[in-house]
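First the structure, then my questions, so here it is.
Note that one protein chain of the assembly has been removed; the remaining protein chains are unaltered in position.
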Amino acid sequence: MSSNMEEKPLSVEKRLTLTKFEIFEKPHIIVDTEKCSKCETKPCIKACPAGLYSLDENGKLVFVYEGCLECGTCRLICPYDAVSWSYPPGGHGVWYKFG
Amino acid sequence: MAPVIVYSEEESWGKQLLTAAKGLGDPVLFTFNRNVAEKLSGMYTRTYYVKTDSFDPVAISGALRDVVNKESATILLFPCTNKGRMIAGLTSGALGFEAITDAVSVVKTGEGLEVEKLTFGGNAMAKVKAGDKASVCIVSGSYKETEEAGSTGELVEIEAKAGSVEVEYSPRKMEGVDPTKADVVVGAGRGVKKKEDLEMIKELASLLGGAWSVTRPLAADYGWADSWIGISGLVISPKLYIAIGISGQPHHTMGVRGAKIIVAINNDESAPIFEEADYGVIGDLYKVVPVLIKKLKERKQQ
Amino acid sequence: MRVLVAVKLTYDINQLKFEKDGTPLLDACPRVMGEADKCALEEAVKLKDAGKAEEVTVLTIGSSKEHQRILKDAYAMGATKAVMVKVDDPDSLSALSVARIISSYAEKTGPYDLILLGSGAGDTHSSVVGPMVASLLGVPLLANADRVSVENGSVTIVSTLEDGQYKFTSKMPAVVTVTSEANEPRIPTIRDILRSKKKPIDETTPEELGAHVSKINIESIIKYEVPRKRVKIDATDNVEEAVEKLIKALEEEGVI
Partner (left out) sequence: MSEKFDVVVVGGGPAGLSTAYFLAEKGFEPVVIERGPEPGSKNVFGGRIYSYVLDKYFPGWRKEAPIERWVRKERMSITCESDSVTLDYVKHKPLKEDEYDSFTAFLSKFTGWLSEKAEEKGAMVLPGSRVEDIVLNDQGYASGVVADGEKIEADYIVIAEGVNTLLSEKLGIRSKPRLETTALGVKEVIRLGKEEINKRFGLEDWEGVAHFFIGGPLKGIAGGGFLYTMGEYVTIGAVVRLSEVNRKEITMKDIAEQLRLHPAIYRYVKDGVLMEYSAHLTREGGLLDVLEKPYGPGYLVVGDAAGFILNTGFTIRGVDLAIESGRLAAEAISKAHEEGKRDAETLSVYKRLVEESVIYRNLREYRNLPKFLENEVLYRDLPDIACEVLGTAYTTDEEVRRIYPVLMNSLKSHGLGWITLFKLFLEARRSI
């Protein structure tokens, strides 16, 4: 996998492959997407530094937990308290080698 | 010339490794497959055929060791397959030879063997000096198959000593074509959501007159197939490989690097498989594959 | 029964990065206990849990803090003894040298009924060390186990090889190599981790074991890329057009 940088932006997906993860089989963050359907601004999409929140073809909010940097932004920014947020179980999740 | 012993249980491997062996010395074949022995004995200087009822690695390696001693050979070549690695390890351990795996080229120099080999899951290529007594496992596709028949080689039949391992074998249930021999292979990965959806993959494979297979999780975790493509499974080198819904973990891509053309169909633009592909189709496989099948059918009718 | 498990500290190849000139940045690459090795250890600990094994000794070759860490992790998973064979640069040992160290240790501290290893390391993936250990010790090899069962002094494994599925059975002692499909290694609880903290790590050296070792002579190591065309075809909007483009390209390549 190449991480040599060129003069164009690297997608966040690509950048996330450079960070080490010990992914747990179950998600540590659960999003109640029912609540999201009421939310007009959906700030999570803009705010998540890993780009894990997006909309599907039907305009429904989709969240994936693999690649979560555990920053906690979505927990704070969600105006509808739709994000049940916790840390992954011991030994799992993001593993910063530099930090 | 000093003898170079090739271990092979398959015709195609026997021909690839013969090409490699010729550059190193006098090729001698060792096999427990009678068919292979008969077909290839005309190409090798000598062929040892071991009679055995089952694949007991210890018993087979014992027979090979006897042959190595008899021939006073110092270079052994193996296919870089699971079985090849087992026999290479057992034999080299007993003989005190070094074993180098994942080799793509082997050259003899004044100081011994110089081997180029893949490492770090195929992400890197290392050049190593292997000394003068070594077993080398060669990656499929590194050498072209030779068709040259030499003079009628000698065929020696030997018996393997009974081993202590009981072996039960159930052959791979082959639906259609063998991926290791096909010109076209269609591979399915985790992007394929349900087992029933494999039908679409199989249809595409049969339209192209080729074989289908899957990645390791689909075979080992979900049980959708008996074998998989990758460094720990089947290593293939078809003319065309179509990777469908495959992200491209190094262990998978290393198994398909011998392919002439690789096509990847995946909706994740950042999937590493695109780095390994000649043609990367970015799109939903559930939309792309049906259209591909439709167009190929139209093309056939024309 | 006594079980010996050999584990390797491997580079996480998914995290391996390269300098512009292709030199691998190994110093910056995270290292972990081999995935398959961890499954081998899990099999051993399962035997202990089932009351079939009394001793589970875990051995690794190396001398770094990370080697210590994986041995502590092994204790936390349930190993009863951890051994570090001190070698400064274990990655430069040849497969044969590694096998000699493991088999010498087994001979010196044995007999062991079962010697378990991962079927291959995530980084080098040679898969020859287990077979070599078997032949050095002169015991049967059962390799590439997707499933392991031990009953009445015999071990049976199921293995998927190129041409089908094999079931191998043999009396113990035996060497068994385990694939990463064999099980899901346990996640230690805090009490396990707490206990592991207090356990000592035995140290020895290849010399003490009388194992003759040699280094492999690596002349160069460089990023490897198969030259590919990397033509992108966008099928997110117009699938029909994209597929036509693909078929045309494959026709021109002469592969369909």
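Read from first to last, the chains carry the letters A, B and C; within each, the first residue is number 1.
Convention: a residue touches a chain if its C-beta (ideal position, glycine included) is under 8 Å from a C-beta of that chain, and two chains touch if they have at least 3 such contacts.
Keep in mind it's a predicted model, so treat the numbers as computed, not measured.
When the full complex is examined, the chain removed from view is found to touch A, C. For chain C, the residues in touch with the chain missing from this view are 17-20, 25, 28, 69, 73, 76, 187-191, 193-195, 197. Residues of chain A in contact with the chain left out of this view: 3-5, 7-10, 12, 15-16, 18-19, 22, 41, 43, 46-51, 69-73, 75-77, 85-99.
The rule is short, and it goes like this: only the chains that are shown with their structure count from here on.
Centre-to-centre separation between chain B and chain C, using Cα means, comes to 21 Å. Distance between chain A and chain B, defined via averaged C-alpha coordinates, is recorded as 39 Å.
A straight line joining the Cα centres of chain A and chain C is 31 Å long.
For chain B, the set of residues that touch two or more other chains comprises 123, 250, 275. Shared interface positions of chain A, i.e. residues touching 2 or more other chains, are given as 1-2, 17. Residues 1-2, 11, 13-14, 17 of chain A touch chain B in their complex.
By the touch rule above, chain A contacts chain C in their complex via residues 1-4, 17-18, 20, 89-92, 95, 97. Against chain A, the residues of chain C that register as touching in their complex are 12, 14-18, 20, 28, 30, 187-188, 190.
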